[in-house]
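Please read the structure below before turning to the comments.
Complex shown without one protein chain; remaining protein chains in place.
Labels for the chains are A, B and C, by order of writing; each one numbers its residues from 1.
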Amino acid sequence: MSLSDVSKSLPDLSISIGGLTLPSPLIIASGLWPHDASFWQEPYSAGVGAICSKGLTRRPRTGNSGIRIWETPSGVLNSIGLQNRGVEVFVKEELPHLAKSGIPVIVNLAVESLEETIESLVLLKSVVKDIAAVELNVSCPNVDCGGMAWGMSADGVSSVLGVARKVWEGELWVKLTPQAFDLPAVGRAAEDGGADALVVSNTWLGMAIDVETKKPVFDRIFAGLSGPAVFPLALRCLYEVAGSVSIPVIGCGGVCSDEDVLAMLLVGAAAVEIGSMLMHDLKCISNIHESLTKRMVLWGVGSVADIIGKGRGDRF
Amino acid sequence: MSLSDVSKSLPDLSISIGGLTLPSPLIIASGLWPHDASFWQEPYSAGVGAICSKGLTRRPRTGNSGIRIWETPSGVLNSIGLQNRGVEVFVKEELPHLAKSGIPVIVNLAVESLEETIESLVLLKSVVKDIAAVELNVSCPNVDCGGMAWGMSADGVSSVLGVARKVWEGELWVKLTPQAFDLPAVGRAAEDGGADALVVSNTWLGMAIDVETKKPVFDRIFAGLSGPAVFPLALRCLYEVAGSVSIPVIGCGGVCSDEDVLAMLLVGAAAVEIGSMLMHDLKCISNIHESLTKRMVLWGVGSVADIIGKGRGDRF
Amino acid sequence: MQCSRGLEREGFLIDKAFLGGGVYSLRFETQELLPAILPGQFFMVGPHRWKSDPFLLRPFAVVDGSENGVEFLMKVVGRGTKDIVSCERGTSFRLRGPLGNGVFTATRGRSLALVAGGIGVAPLLCAWKFHSDVISSFVFGVSNRDWAGVADWASSKVSGLTVASDDGSLGCKGTAPDVLKKEGDFIDEIWACGPVPMLKAVYETFGGKSLIMASLESRMGCGIGGCHSCTVKTQRGMLKVCHDGPVFDLSEVFLDELI
Partner (left out) sequence: MQCSRGLEREGFLIDKAFLGGGVYSLRFETQELLPAILPGQFFMVGPHRWKSDPFLLRPFAVVDGSENGVEFLMKVVGRGTKDIVSCERGTSFRLRGPLGNGVFTATRGRSLALVAGGIGVAPLLCAWKFHSDVISSFVFGVSNRDWAGVADWASSKVSGLTVASDDGSLGCKGTAPDVLKKEGDFIDEIWACGPVPMLKAVYETFGGKSLIMASLESRMGCGIGGCHSCTVKTQRGMLKVCHDGPVFDLSEVFLDELI
């Protein structure tokens, strides 16, 4: 592997994903950050390339009952159930404030039915100038009304893109689910359907028992696993998908450090999303940004683009 | 849930799996314990219900080149590549010593080709009296010569059992791979094919990058993830399979404590296998056995059978 | 909740005292100045040596705060609290806070009583410090004598604290709400914190008659209203304990849905 040798001036951490340019490859993943403009500014904005909204649905959702979060070894199970105020309220009451921050807004849209997806995208169209990209969440394992199904197969994802791509002309990302059997095939279907980028991937289906009560912790029994525990799994998925498509792929799952970011870039990520680690440290993104910059200087690498895909090795 | 209320006498930790009775539900998983009789005795044997052999193949294998183990957050990636001396040497030189220990021997047989599987089972037949059960490993993600393929689908597992069940009349377990898309379907195929029990499951496909060398850590790039990190995932798989078959299911993946054992029993495991935790603590099984016993006394539960499946709750 | 200077800062454990009953008092010092802390507010806390396991910080109510320090009362209940109280003086911690927008606020001219159950005394000690002039009684209910050290410690901070224990082995015999009932004539407002059964008893005894403001607990991820982990069901929908609370008007809360 040869990383191009450049001058020791400060490296350029900006990246491009399809038609979009972001100041940093570090994106806040969906479901972690408040839709509250006071958190979309210094000191939290330092090093942030973009912020994904909480998963939105056409209509407001109250989310799941019972316990919603449970710690596991180096991980977190969550069963939030897409609590959100709905796309309309988001567009009218929240987005205007968030957009003012200057931080690129990625709208995470949970795909329920095709009809609702179309309706939501039409609503978002009216504010397309405030939206850097729409990220279609075809992965949420907490919802039984179709959310799971779409991302499990190439066919499902093709159907979604068939309608979405017609309505939404802005940047369109698809956030895959690791529960899919053949992730590269699902990724190719998204590419063929016109996605501008893929996010690999979402939480992993797990569960927990509370030994004291002798019952499942979560009312819905299953919940999504995220955090450092899943990093080796997410990296493998990323490696597979990045090797199978030609659109940019964004890594997501368990990223905690500049090493994790570099590992994802080296296997082919164009950027990374960071989720659970923000619960551990609100300032982790600016810390990672700083150490990433230092390491790039040390390596003599001038831009993130010079790292992407340079560490894939050969599979067998 | 109601656990039957019994007298406070010492609880009975013995369990039965198909036609087999084991003194404890705690089984040492394949690939962790030396085939060295000096480790098949006190103090290591305390609390052990059975020991699975290293994965055996028809012919000796040297295993994989390069780094073979790598620590991850609360987990371990391994790429051993089934290094073993072959079934013949095992039968002649190793098994006699191990069997003498009195600890039930579970022979973990890696399924490569169907022919080799038949040949191996024929060899094992000659020493059937020393073997408590054969555990067919249709899961190993490190081997490209078919090992992966069989466990990925119901059809693959049906083919394997089609030949195996004809040759091997002793207890026959199938150890599934979590990479399969529809684990319950694969489990049902094994049950229909005549398996006496299922083990759910094996390691999860992951990878690692060494940021210093900017390369994949493992020569084969992918490796199997085990250890506490995967427990929530393994528990979910176990829950799904145990709800789909009527033969006993043995839980495996990330078990570290009596709480983990109880969680697996509560969702339906008839026993559990413990692997990686032995690297952390050689005596973990006797410790878990002790705390499990204490907790059963506390709960007023007289036998493991009274716990199995009592904490499943209802899915939706 | 103020976030312009950032809520995440480093603090050092400077004092640790065991009070009995599994409860410790812990004091932290910060280099950066802390914003003003209101009664009911809390911090997410964890030693820096927690890298990925344990992964989540734990929420604790502020007992007392200053410009560069904060004090908590911590009951050991699981692995997180066990590890925290095992830290030596000088250990570096993450202190995220002060968090919470729903706090204890006194209204002029209204009679006010405080009722705490067990470790729920923590935020009420802070409330007492701010509003002792308007608080007519403060009942601290505990299970038994194991809590003697904590009760003494609390009594040294709160003049006229009434201690009650379920088995009568400490202070008066009875539950905190029972004792408060005996003590009190009509009370306009009650501030409560404690286990769910106690909150229910308070509501049953005083609901409708008095405004009951209670500090609730919930499992938390972020503490800043981002992750939706910590919600409770209320008349106004699923509200976030960390952001909309932790102090709520109990008449709005579906008590049977509290975990």
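Methods note: a residue touches a chain if its C-beta (ideal position, glycine included) is under 8 Å from a C-beta of that chain, and two chains touch if they have at least 3 such contacts.
Quantities reported herein were computed from a predicted structural model and do not represent experimental measurements.
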Of B:Gly49, B:Gly227, B:Gly268 or B:Gly302, the one touching the omitted chain in the full complex: B:Gly227
Residue touching the undisplayed chain, where the options are C:Glu88, C:Asp133 or C:Asp256: C:Glu88
Option from A:Gly55, A:Pro73, A:Gly206 or A:Gly275 whose C-beta touches the chain left out: A:Pro73
Residue, one of B:Lys54, B:Lys214, B:Arg236 or B:His289, that touches the chain absent here: B:Lys54
Interface with the undisplayed chain - residues on chain B: 31-34, 36, 38-39, 41-44, 54, 62-63, 65-71, 73-76, 78, 80, 83, 227-229, 256, 276, 278-283
Absent-chain interface as seen on chain A, which is shown: 73-74, 228
For chain C, the residues touching the chain missing from this view: 49, 51-53, 79, 83, 88
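Following the convention adopted for this analysis, only the chains that are shown with their structure count from here on.
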Touching chain A and also chain C, the following chains: B
Distance-to-centre winner among chains (Cα means, whole assembly as reference): A
Chain pair that, of all pairs, has the most C-beta pairs in contact: A-B
Centroid spacing, where centroids are CA-atom means, of chain B and chain C in whole angstrom: 46
Multi-partner residues of chain A (each touching 2 or more other chains): 73-75, 227-229, 256
Residue list for chain C, restricted to those that touch at least two other chains: 51-53
